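For this depiction, one protein chain was excluded, whereas all remaining protein chains were kept in their positions.
The block that comes next holds subunit A.
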């Protein structure tokens, strides 16, 4: 019973805050409305017994949205994001896409022949889900993760305007290094 109440509160909350993202006139409010929507979507995971995933989604979403708020407001066209703004661009097109996607997904939910539950839920659903998703592909996943990380690092290194020859001279012997500032960002 209480699970159903929590689920519906979260479902309605997620939709309402999701709509609020496009109704509010401030970048900061839009960001945190989106965050609230994500948190509402994470709580049903806890109801499914996926406590690790649920708490992790909350953790990562908060962190991600705060970092995103910093960059969004920094890069928005209005000064520091302090001016009223709207999140909606290409209003007609986005409306069509949003309504279309919703209709397709909703009809899918109603029309699909959902399977009946067979057997009992596992003792540790998070572990079972991890095995189902990763299973024998764990090594592949780890290598892919490492590859992605290496890509990020090399992209930053390539994009950085100053290299070690700028800092230490042509024969890398200049000490102390020629840095515009002390600390990071040199």
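Keep in mind that, in the parts below, a contact is a pair of C-beta atoms (placed from the backbone, for glycine too) under 8 Å apart; a residue touches a chain by one contact, two chains touch by 3 or more; residues count from 1.
Rule of thumb we're sticking to: contacts and distances are computed from a predicted model.
Trainee: With one chain of the assembly withheld, which option in "ABC transporter permease", "C-deglycosylation enzyme beta subunit", "Heme lyase CcmF/NrfE family subunit" or "NADH-quinone oxidoreductase subunit H" matches that chain's UniProt protein name?
Mentor: "NADH-quinone oxidoreductase subunit H"
Trainee: Please identify which residue in A:70, A:144 or A:172 touches the non-displayed chain.
Mentor: A:70
Trainee: For subunit A, which residues lie in contact with the unshown chain of the complex?
Mentor: 26, 28-29, 32, 35, 51-52, 55-56, 58-59, 62-63, 65-67, 69-70, 80, 82, 124, 127, 181-185
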